[in-house]
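The structure under discussion appears below in the form of structure tokens.
Omission of a single protein chain aside, the complex is shown with its protein chains in their original locations.
Labels for the chains are A, B, C and D, by order of writing; each one numbers its residues from 1.
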């Protein structure tokens, strides 16, 4: 995720970091080449005049607007929901920690150990979603046996929640009012399990594939035809306008694609690293333990 | 559901598997034929010039944009909700299993048997939604009597939930704190029952029929008239543009139709088989049982 | 509600049952007459040339698109929410039945009688929403005294829920753990009461009236002016295009109007009869009682 | 709120009551005057030809469509949410009444008195939202001391809920299972408190002010320029088209403004009077008390 301080309206026109412009330069160069060819050839291909004017473009524009609008909204919805799920994880982790601290005496539950178990769950989920290896985080928090245990498992965050449920059940057993405490804590575990299922859903079910194909084809057909449609109307301005129109369309497609896979590692995906760190810090502060430093801000204002 | 790894922007223009193009070729061929006829006949039918230009098409375009946008959004909403419901089923199945493991001792409940009962419920729901026969899955999980019992029933997943409620009630009866455990488990059963009702709603109440008729007629009237409107403006480019516009419209209608019936078996419907398998695997892992293999990926990246 | 099996793309162009075309033929005939008059009179009224071309129509089109899109979405939202509420009723009725069966012994509650009471509540709600007489259903389920009792009441479904709450409270009184059972059942009664309030809201608060007036006037003004705008541009094609544009606009308005009152009895309203029957069948199956037949499919694939 | 029976499509074109036309006649008259002036002056101001044609209007149309669509949706969303909140109040009031009747014996709680207390809360909320005086309703329900007490308070509905919580707590104290009953009733009180907060939010936080200014200016600039843009293209039809376009834009703005303040007293605001009366009637029927008459329908089908 890129977080930049707001800048002056003029400087924002020239921003490079955080814009998707770098990643779509090849396509824009191709469209520039086509535009220049159309301009120099007076809209002819192999000596034959391409019989296009601007009339057909609004017709294609209807489809384009529907596809782009839909794709962008669907992607943003996924991004937003993914962020909300991680917000729920933060809230549930804090509440669970605060509840165990208030309702379970230290002789029934090792609070620091339980907090590390909870934080390990969060890291396990992040690594599962990103397809990365949780080994280092697990070892740091729970020692090498936890690494080995996790490696032998398939649905790791869920198994970690299962361990936590068992630990809490044991801590409450026989405590006066313990049955009720179990239930209060169980509710937070369920919140975490629901968030896990939500994240798996987003990660495992992308926007239906043919939407992407259809949008992609429509955009490029539109952009490749545009210079021939414009050249008789606006002549020398054709490359400028054609490339600018192409920039807006291709850039939006590129953004929507990044945003639509919010757990990826592209620059505009969610900052799962930083969010896990925040959860870790907040849980540890509740337990009165020292806090690790905040997640660093990378090159180009990027936060992972 | 089709899940393909992301490909280069150029190769994506030529994708065949996962595109809906194959299924709409006949219609596009017809529109190509009309376009060529309009071109060769200089926009005449039986020697009479069809007095159309591009002016009326934006007027039709308003309706078209509203219909297409609405239909597509409504279909995607159904798809998304269906997927969410199956996510809830996954979460509730895991939670229910984890709860029974933590709160009910093995002498009160045969956990492996209950897990199979739960997994059988999931398969029953899938088979009901797809109109397929649950026999093989039931026999594999619960033996032949379960098949006979299910065949004698009408609302099978609900009856299976009813059996599970009764089993849990018996397992808790007389247990200290058992009344409370019953309630905790009851909540998860209700989550499952709500998901069943939600799936039945989506399967049983399609998008109102006249929307489809109206959209269908508008698209085809638009596409059949378009060549005559374009031929005087862009001449030889008419077939290209007319077929491309038709492709975008007809393809979106086709996608929306598939997506709008998310429990079907078309290539872009939900992968209920794979999702049931995931639930089965996750529930079994919680119980410490061996896991069946993951669902296979079919031809053309398709997952059922 | 009309549920038709999907048909071939060509046959769907000619569908009659399930289309709203029959109900808007008079208006389309009028617009056809205006178009022919405009064509024969060369766009003159009383010898005076109507000075219109196609330029003003896109200006009106903006308003038209906003009004139509809004009206359609608002109506569909109401339809969808109404359907969801009935889905909640189905789920709550099943859960309540299953809970009473599992948690209340037969000597405390006559399960068959309670199931009939629950089903009667559903029918009372349906009859209230449609303004029809519940007598026959009540008599069939609960005998003639229930009919007399209901007639003396104003908010009948709510009073029926109140009776059920009292019956359950009496059945649980003194039962070990009964206080908790009362609460579990109370939750389902509240779900039913919430659904009742939701249905009353949809039935009692239509989309604000002036939206309908404004949309209606805009559509007809647009359609009546269109022939005079088109006649100089496309001549003999005017009636075809004008009637087709009018068809798309008037048909969408007609669909939105039907859908927006989802509890009505127009062909595209919700199939409350069939849904009540499904609830009745599912509740009775849970109680192990014989099932009445499913709701019949009427003429033209219509389900009430 | 205006509720009119559906009328024939032709009569609906001529509806006066329920349309916003009366309230925007002055603005339309001004635009008519400008149109006629533009027509008579052949598009000149002080002898100088205004160099406009229809080309710039679609450019302005983009902004206009976004502003109008947004404003209208945002307003309708507020209207809908306000109505839903009052639906929740209805449901919670009924449930609370039914619960006290079933779970609290008459010797612990004076049910009729509590019902009046509950109904008074509803009226207090209505009067707070509308800025009217609750005196008459309070006196009718609870006598003159309640009026004096309410006058001394600031957040009256919340204080009334607080009184009710205390009364219920006292009624349950010492009752077997009373602690649980307290909680069940507390849940409904919280539902009411949430609805109060929701209503206060809608009433206290309007749609951000600059949206309204921007939309207002765009509409009027558009409408004032339109006659000069149209006059060279459609001549004598200019006043007709310009006034009709203005009517659609100004009327939608007017409707959105009324709807966006759903607790106001304009003709299309929510019928809070009638809804309070329904709640009162339904609560009293549950208590077996005589029902006051339904809210009257005012002039022009208006319900307050």
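As a convention for this text, a residue touches a chain if its C-beta (ideal position, glycine included) is under 8 Å from a C-beta of that chain, and two chains touch if they have at least 3 such contacts.
The structure presented is a predicted model; accordingly, all values stated were derived computationally and were not measured.
Peer 1: Which visible chains touch the chain that is not shown?
Peer 2: A, D
Peer 1: Taking the full complex into account, find the residue in A:38, A:68, A:160 or A:196 that is in contact with the omitted chain.
Peer 2: With A:38, A:68, A:160 or A:196 as choices, the missing chain is touched by A:68.
Peer 1: With the full complex in mind, choose from A:131, A:144 or A:235 the residue touching the hidden chain.
Peer 2: Result: among the candidates, A:235 touches the missing chain.
Peer 1: I'm checking contacts with the chain that's been left out. Which of D:14, D:29 or D:62 qualifies?
Peer 2: Here the residue in touch with the unshown chain is D:62.
Peer 1: Provide the residue numbers of subunit D that touch the chain removed from this figure.
Peer 2: Contact residues on subunit D toward the absent chain are 27, 50-53, 55-56, 58-60, 62-67, 69-70, 74, 153-155, 158-159, 161-162, 165-166, 169, 179-180, 182-183, 186, 189-190, 193-194, 196-198, 200-201, 205-206, 208-214, 216-218, 220-221, 225, 257.
Peer 1: Which subunit A residues would touch the chain omitted from the figure, given the whole complex?
Peer 2: 1-4, 6, 9, 12-13, 15, 18-20, 54, 57-58, 61, 64-65, 68-69, 72-73, 76, 79, 83-84, 87-88, 90-91, 94-95, 98-99, 101-103, 177, 180, 184, 226, 230, 233-237, 241, 244-245, 248-249, 251-252, 255, 259, 268, 270, 281-282, 285-286, 291, 301
Rule of thumb we're sticking to: only the chains that are shown with their structure count from here on.
Peer 1: When the CA atoms of subunit A are placed over those of subunit D, what is the turn angle between 0 and 180 degrees, to the nearest 5?
Peer 2: So the copies are related by a turn of 145 degrees.
Peer 1: So what's the Cα centroid distance for subunit B and subunit D, whole Å?
Peer 2: 39
Peer 1: Please work out the Cα centroid separation of subunit B and subunit C, and write it as a whole number of Å.
Peer 2: Whole-Å distance between the two chain centres: 24.
Peer 1: Tell me, which residues of subunit B touch at least two other chains?
Peer 2: Expected reply: 58, 64-65, 69, 180.
Peer 1: Can you give me every chain pair that touches, using the contact definition above?
Peer 2: A-B, B-C, C-D
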